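Have a look at the structure that comes next, please.
Coming up: chain A.
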Amino acid sequence: MITLPTEPLGLLALAAILVPFGGAAAIAASERASAKWLCQGFAAATVAVIAILAMSLLGDGKVGGTFELISFGSVSILGLVVDSVSVLIALAVISIGLLVAIYSAAYLNAGNREHPDIGRRRFYAFLLVFIGAMTGLVFSSTVVGQLAFFELTGACSWALIGYYESPKALRSAAKALLVTHVASLGLYVAAALLFLSTGTFSLTAIADLSPGMKATVLLAILVAAWGKSAQLPFHMWLPDAMEAPTPVSAYLHAASMVKVGVYIFARGLMSAGGAPEIVGWVGSIMAVLTLVYGFFMYLPQVDLKRLLAYSTITQLAYILLALSLSVFGSDLAFKGAIAHIFNHAFAKTLFFLVAGALSYTAGTRLLPSLRGIVTKSPLLGVAFVCAALAITGVPPFNGFFSKFAIFAGGFEVGAHHWALMLLVVIALAESVGSFAWFLKWLGHSVPGKPSTTMAAAAPLPAGMKFVLVALVAMTVVSSSIAASWLG
Partner candidate 1 sequence: MLTFSHLILGLFQALLLLAAAPLVSGLSRMVRAKLHTRHGPGLLQDYRDIAKLLTRQDLTPPNSGFAFRSMPAVMLTTVLVIATGIPMLTRFTPVAPIGDLITVIYLFALARFFFSLSGIDSGSSFSGIGGSRELTMGVLVEPVMLLSLFVAALLAGSTNLGAIGSAIADGHVRSATATVIAALSFAYAIYIELGKLPYDMAEAEQELQEGPLTEYSGPSLALIKWAMALKQTVVVAWFVGVFLPFGSAPEMTVFGLLFGLVAFAIKLVLIFAAVGVVENSVARVRFRLTPQHSWVGVGAASLAFVFYLVGL
Partner candidate 2 sequence: MIPLSLLIMSLLLSCGGAILCLLLKHREGDIRLGGSGVGIAAALAGLGAGLTAIGAGQPAVLDAAGPYPFAHFVLRLDPLAGLMIAVISLLSLVAWIYGFAYVREYAGRGVGAMGFFMNAFIVSMMLVVAADNGFWFLIFFEMMSLASYFLVIFDQDDEAVGAGFLYFLVAHGGSVLIMAAFFLMANQAGSFDFAAFRAHPLPAPLDSVAFLLAFIGFGAKAGMIPLHIWLPRAHPAAPSHASALMSGVMIKIGVFGIVKVGIDLLGASAGPAMLGWGLLALAFGAVSSVLGVVYALAEHDIKKLLAYHSVENIGIILLGVGTGMIGMALHQPVLAVLGLMAGLYHLLNHAVFKGLLFLGAGSTIFRTHTKDMEEMGGLARNMPWTALSFLVGALAISAIPPLNGFVSEWYTYQALFAAALDGTPLVKFAAPIAAVMLALTGALAVMCFVKAYGIMFAGAPRSHHAEEAREAPAAMVAGMAVLAVACVALGLLAPLVAPVMGRIAAATIGTAPVTLAVGATLLPGDAQQATLSTPLIAILLIAMAFLPIGLKAVFAAKRGGDRKVAAPWAAGYLPDQHMSASAGGFAQPIRMFFAPLYTMRQAIAGRWTGIAHGFERVVTLARRTEPLADRSVIAPIAGAVDASGKWLQIIQAGDFRIYCLYIVAALIALLALAV
């Protein structure tokens, strides 16, 4: 049975999901020249919808609610959950989507020195489909809903990675799709087990499971999370996915799609109402292993986008570590993880878009040949610095505040288990190591006399400038927004 929600919160959430799909259909039916304007327009409309939703939720005292969409009797198949966490993440995803749409309009044209292009309709269509699918996943209240949107985002990712249609891009796209699809088996297993034990697909039913079954379901969700969030052992698709156009790398593979994994795990933990400790141990240990592996993989990278891909892997490992530590009883770690999802999205998007701006104007994103960025283009230099400092966690930029909460929570639970304290200390050490590495590249690339490649760079288009400025502002304020929103 299909029921439409009657309350404004539910309607707005549904609208936020459907408007981008409508936009994609409109683009398919229009001509190439208007595709980018339609994309920006529908993305802006979605931003308006989610803004109204956020304000209504705020007015409601952040209570929210769950709304059924499709159900057979007591079996809930598809539903919407509107609460502070889902609206926060949706806000991030949709607003970054708009910024990426504006950026792509300026990026995908003949002026691009690295990949001159004409801006095909399928790019903008799939971008909108992705926004819709991502919003759908964030608002989903059932495992089946999550699964459906999970696979949909995978399909969009496949289409967008292979956009340039070079052999390497097509291979990377296939690899990405297959690896994440194999990992999604975890979600299938979780859905099946949940239905068999409780007779419904609703996430809140996880709380009613026996401890052993609960652990199995959560671990299965965790496996799917590893795949989508490029954690060990499913990490190998993300660095190669950098074959995609840079706005796609920024949006899908830094701000949104990779957050799917951590989000479904967070949602699972929220719905479980007290998870068994085995889940926390498995999650923490794998997260720390991924952290250390990701850090070592920084060292040989000279391509800025690949470096940022591994940075994304390590930042997601931080979020998973925090979520796993919250199992042991630290609410601060959980809030820190959600805040980090929000903050990291903006910071990483900024960094990727800086990389894109460099390849647009200078024709390369290889760090050794990029020197003196700030002398040639002050805006790019400042953006580079803000992004690097935000990622490595230096105040007043946003990364520090969520990382602080994560480590505070880690120390809280580490006081009771020495093994957890050891993991937290390793994570702290990695944080300092990342800082050193990014500071090194910052010192190499940003100040000084411009290198020949940089000196020959073209000026930045207005669209890109606008987006970069907006993101720089967000790297400073997003932590206060997240903290006051989550309470």
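Quick note on the criterion: a contact is a pair of C-beta atoms (placed from the backbone, for glycine too) under 8 Å apart; a residue touches a chain by one contact, two chains touch by 3 or more; residues count from 1.
How were these candidates chosen? In short, all candidates are chains of the complex that A comes from, given by their letters.
These numbers come from a predicted model, not from an experiment.
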Need the partner of chain A in this complex, chosen from 1 or 2. Which is it?
2
As the complex stands, chain A meets candidate 2 at residues 175, 179, 233, 235-236, 239, 296-297, 299-300, 332, 375, 389, 394-396, 400-401, 404-405, 407-408, 411-412, 415, 428, 431-432, 435-436, 439-440, 443-444, 447-449, 480, 483-484, 487
